[in-house]
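A single protein chain has been omitted from the complex, and every remaining protein chain is retained in its original position.
As written, the chains take the letters A, B, C, D and E, and residue 1 is the first residue of each chain.
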Amino acid sequence: MMRLPVQASAEGLDVAFVGVPLDTGTSNRPGARFGPRQIRAESAMVRRYNGSTGAAPFDSLRVADIGDVNVNLYNLPESCRLIRESYQEIVASGCVPLTLGGDHTITYPILQALAAKHGPVGLVHVDAHTDTGDSALGEKIYHGSPFRRCVEEGLLDCGRVVQIGIRGSSYDPDPHQYCREQGFRVVPAEECWMKSLEPLMREVRAQMGDKPMYISFDIDGLDPAYAPGTGTPEIAGLTPAQALEIIRGCKGLNIVGCDLVEVAPMYDVSGNTALLGANLLFEMLCVLPGVKTL
Amino acid sequence: MMRLPVQASAEGLDVAFVGVPLDTGTSNRPGARFGPRQIRAESAMVRRYNGSTGAAPFDSLRVADIGDVNVNLYNLPESCRLIRESYQEIVASGCVPLTLGGDHTITYPILQALAAKHGPVGLVHVDAHTDTGDSALGEKIYHGSPFRRCVEEGLLDCGRVVQIGIRGSSYDPDPHQYCREQGFRVVPAEECWMKSLEPLMREVRAQMGDKPMYISFDIDGLDPAYAPGTGTPEIAGLTPAQALEIIRGCKGLNIVGCDLVEVAPMYDVSGNTALLGANLLFEMLCVLPGVKTL
Amino acid sequence: MMRLPVQASAEGLDVAFVGVPLDTGTSNRPGARFGPRQIRAESAMVRRYNGSTGAAPFDSLRVADIGDVNVNLYNLPESCRLIRESYQEIVASGCVPLTLGGDHTITYPILQALAAKHGPVGLVHVDAHTDTGDSALGEKIYHGSPFRRCVEEGLLDCGRVVQIGIRGSSYDPDPHQYCREQGFRVVPAEECWMKSLEPLMREVRAQMGDKPMYISFDIDGLDPAYAPGTGTPEIAGLTPAQALEIIRGCKGLNIVGCDLVEVAPMYDVSGNTALLGANLLFEMLCVLPGVKTL
Amino acid sequence: MMRLPVQASAEGLDVAFVGVPLDTGTSNRPGARFGPRQIRAESAMVRRYNGSTGAAPFDSLRVADIGDVNVNLYNLPESCRLIRESYQEIVASGCVPLTLGGDHTITYPILQALAAKHGPVGLVHVDAHTDTGDSALGEKIYHGSPFRRCVEEGLLDCGRVVQIGIRGSSYDPDPHQYCREQGFRVVPAEECWMKSLEPLMREVRAQMGDKPMYISFDIDGLDPAYAPGTGTPEIAGLTPAQALEIIRGCKGLNIVGCDLVEVAPMYDVSGNTALLGANLLFEMLCVLPGVKTL
Amino acid sequence: MMRLPVQASAEGLDVAFVGVPLDTGTSNRPGARFGPRQIRAESAMVRRYNGSTGAAPFDSLRVADIGDVNVNLYNLPESCRLIRESYQEIVASGCVPLTLGGDHTITYPILQALAAKHGPVGLVHVDAHTDTGDSALGEKIYHGSPFRRCVEEGLLDCGRVVQIGIRGSSYDPDPHQYCREQGFRVVPAEECWMKSLEPLMREVRAQMGDKPMYISFDIDGLDPAYAPGTGTPEIAGLTPAQALEIIRGCKGLNIVGCDLVEVAPMYDVSGNTALLGANLLFEMLCVLPGVKTL
Partner (left out) sequence: MMRLPVQASAEGLDVAFVGVPLDTGTSNRPGARFGPRQIRAESAMVRRYNGSTGAAPFDSLRVADIGDVNVNLYNLPESCRLIRESYQEIVASGCVPLTLGGDHTITYPILQALAAKHGPVGLVHVDAHTDTGDSALGEKIYHGSPFRRCVEEGLLDCGRVVQIGIRGSSYDPDPHQYCREQGFRVVPAEECWMKSLEPLMREVRAQMGDKPMYISFDIDGLDPAYAPGTGTPEIAGLTPAQALEIIRGCKGLNIVGCDLVEVAPMYDVSGNTALLGANLLFEMLCVLPGVKTL
């Protein structure tokens, strides 16, 4: 990742890039298992400094790529267990994980590990979907349900959860009811169209305060024109400029982890979805606590 | 289409999805004959409710997919005859056709059938091109001329015609002269750039009144970044958000039919142009008279 | 190009389209050597008149395509010499060259030829990158350094240089320092997001005055969603609408040459990057001195 | 499928095409869940008669497409149970299933259903891999193990099992040991190169006799040049001509079912892998007991 | 084409490359209208001499590319008239046309022009299909019927017609009956598999004698692995080596014209189908009467 040194564990690191090559929680088009590989390949084009914000993450923090965690492609609950245990180890020594997904299922075991250390976390969640489904085909664990599982287990500080970019047709006449009932703030894509999101992010920063929070970024929050390489694209989404406004708007928050999920590179022969993923991960790195600006 | 039941005729239906797999009216890149097939495939991702507007079309209306009408790929005038006759049958029983094109030639025989029933109709026409050419290579019928043919046959209520998204280089120094002379309102893409189209649609609704009107949506009205899978792309077009504003802005109008044309899927390996087409057809369905909102 | 006559030299022409099929100055993904071929192919869709501005370039000026200049793919400095000499011949008789690149290296020898005739020129430079690097791998000539070479040789009137769309991560903590020191105006992409660039262009016109100026348009100035077919894409770039605002905003200036570079068509199977390039070249043609508006 | 009537169950049919859209047993590149959809789409080009063999299947047998069986994408053992039960129902009335996969995992529950009716079956298995792995990541059920599971449950008549096209690197120094120990005949790809397989098929027919047998055709048995759209391609495989020799060589055998698996269409933008799959399924249909030759 | 001079007419030429950008006779996937453009682009890789046979066509004959003939995309019979008249002019002065198709419909008017000059011609026809259909959708003219039209008009010397590579499913139980009745020799693909075609071509040369003959090569005669860019691919076809054996095997015959049809480049992003087409046209050129061997 980003021509960083590769090391086997998170020991001694402030920040670790971690791949989670799992996609068997995907309801529609699989392929996100190759997200980590392709994001790493495209990240070769990401350079050392953030020319726009002046952030100098590699001068500020010890960062490395610790490779992929083990998953079991044939058994989703078992994969979740493996991920949770790996992340418990990563965060044990105070390292902040930046995750290359993988489908969105993986955020559930990651937040299990993070909440075990930090208590319930705030959440900035960019996505086309709320991912708060109850179950599908009778199964509780898949990429449409991670945040309901998190709520049920008390991993989220529900008054500090914001979901941005939500849109699309739904199975349910009132698709945001569950979220509202938990106290989530849902910002539909319609409220974002053709607008700067800086005002929104001012409110979000106030809401998050200085308590631990997490950024979960599903690449399908963006419009498919920018990110065709994903499994459940929805039309009329966010732009990359808005994505940068959201992430840069998190500067100053107490970020304890981030993920970028649902890059399925075979649906984008140009490689640009993975390039976008690599840049968004770099921008997340640039807003982590302790990153100096030149 | 949208996992709907398939039936052989429009009998007993309020609304019918109809495919018209014709593309021999295409001047540049053919392939729209596969539009219906690919839009149907991608429509598997469209769900039951409109999460954004609350529309519940399947709870409100009897809707089915009645398959493709017959066309004659080797004889354009004959194809037009076949389409006109099929649509006369569809509309005879009061069914509203939602058409999956096919190139834009097909709107001419469709409007022949609709005007025979409803009289001259108003038109919301989204497109990069006005499609009011006189003839090409000496032929009167092709995808650049349908609306001139409609004017000549009195199928349009010319004072209630709006063309949105028009742009691009032209064969003629004053390319909108014919349209202006008929009383059409031409809204060039330049007037739409980086703007919400809600104010425009308020004016359009006032102009349309409660008389019968038709929506004809050429996917090349959108920018090629969103809809690369089409035959005559033009740069600097509309966005999907604006497309939704236009269609949702037709809510309350007396819509007697809609089409979505010029999806040529082989130019978009991601499948997203067809996905866009499927969603726009769903949104058209959601604004039809009689659709309840939850 | 644009179904124009092909001729062997620029003699007797007001404007010549010229291809420069060189891409060995490329740092990341090569392929721009096929830019001229593909732009020409897609330009078949560009018609005679500018429907938006009313410009009638072919009624106003003698325009032809004079084919590709010779380059030496295995020797960059030698290629620069060949290009410079070809352009000296082209501009000798007063012809304005519109160049189909090729990677950005080629602007250096082109400006050598132009400045030899016109003296130091003003520059409207659209790009994701400033291209003012000093050297790479010890080499002074590659596609990241042309404008530093131009400054060193006094080819630019530095107080009339504007760079628009700059963004992305950088090797240097202060990536625009060199540009600022020369007196360039750098307009980062962030200042362009979701905004009309007409106000900017009013300022640019005032700055350029009536002295000779050049337009250098790197297609990666646009967002990769619109222009995936390029070698060093950067996320969150300009839109085609903004590109048109920039070029149309140059109307009235004393333009002595233009280029459109870095189209690498194999990364865009839809052909739309080259289509965009062809249209932008047409728009450049439409703003040249002497073009009448109908 | 092949423009056949669609019906909900196998009742009254001699032969049913059945889709099994499962790919979560895939070890490398997923996507075979879309095999049934794409094979059906490409089968539109398959016509009524076999011009080469004279077979007239639709004049001889009652054939229909009964759609897809239900699978549970998030739970492989549960999917196997669902498939087995569906196939028990299909074969109950004497119908022969022709399956559109899906990854190779599915052959295991299909053979459970068939062996329950017919007893242990013979097998012509075309593949790059023997698919007799014991387990992967501790899981017994995935696309590399179906035939070991079948052996363990006595579903195969091991003296009548032939595996053709086997090749590639292996985890094990003696990769065919297990197969040999069961009495399988393994025909490596090397023995097939540049040879007609008609002599082999004469021996196979003798070996199969007139007892029930099954054809399981993994598209990766073919060389990736012919079938790039698959998940675990191996170089230097069979040709389509050899595939036809194998299937046509089964004419006269007591075939009780067939499958064509591992078509992952997103890796083949030309559509030709699915076209190949559709044709191979047609050829299987043409050699079923009871098909007349004109 | 092959970096040849372009000229407006066939005057003074021994051989002319001619493009016929028509594809509205296509039954399945259109796109062959772009065959000429793409074959010309790929022919840039074809060099001056035939390294394998020693043929030196450009040292022996006056050859040029005379561009595309006019066609009417919206009217097939009218297109046929335009093509016939253009070819009458080309052959009037003794020039041999080498045609870049376009769909197979075009061979009908080409043979009208050739037979008017030379009388009924012999034919080496490489194809997956016999193209002797009577009509489709009631139309007599489309890409499945040219050779029946030719028979009806006495353009073919039926005792000297050979069709090679025929295969695939058919609408008719005896698909070759018509051909046999006319006295055509049909060589199914099955008779070609894994065999050198040199023995066949010895027989063909004897059959053709020294009377005028024509080569019509449908790229779908080849297997889709080699030529995916075509409209009606059929599995298990010829190889490029066999194609070269066929064409080289025509050396010494009285060839009065050749065509290479049905290259639809958008189905082959690698460009290799067009490259194959360009090379086969070069090989046809190399076996024309009067070409010297070094």
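Simple rule for what comes next: contacts are C-beta pairs under 8 Å (C-beta built on N, C-alpha and C of every residue); 3 or more make two chains touch, one makes a residue touch a chain.
The shown structure was predicted, so the numbers you read here are calculated from the model rather than taken from an experiment.
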{"item": "Among E:L100, E:A225 or E:V261, the residue in touch with the chain that has been omitted", "value": "E:A225"}
{"item": "Hidden-chain contact residue, picked from the options C:F17, C:Y108 or C:Y142", "value": "C:Y142"}
{"item": "Touching residues on subunit C - with respect to the absent chain", "value": "23-27, 29-31, 33-34, 72-76, 78, 136-139, 141-142, 266-267"}
{"item": "Interface with the undisplayed chain - residues on subunit A", "value": "37, 41, 269"}
{"item": "Residue ranges of subunit D at the interface with the undisplayed chain", "value": "28, 166-176, 188-190, 193-194, 223-225, 228-229, 232-236, 267-269"}
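Here, only the chains that are shown with their structure count from here on.
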{"item": "Given subunit C and subunit D, the chains that contact each of them", "value": "A, B, E"}
{"item": "Chains touching both subunit A and subunit D, listed by label", "value": "B"}
{"item": "Intercentroid distance (Cα basis), subunit E paired with subunit C, Å", "value": "43"}
{"item": "Between subunit D and subunit E, centroid-to-centroid distance (C-alpha), Å", "value": "38"}
{"item": "Touching two or more other chains - residue numbers and ranges from subunit A", "value": "194, 223, 225, 267, 269"}
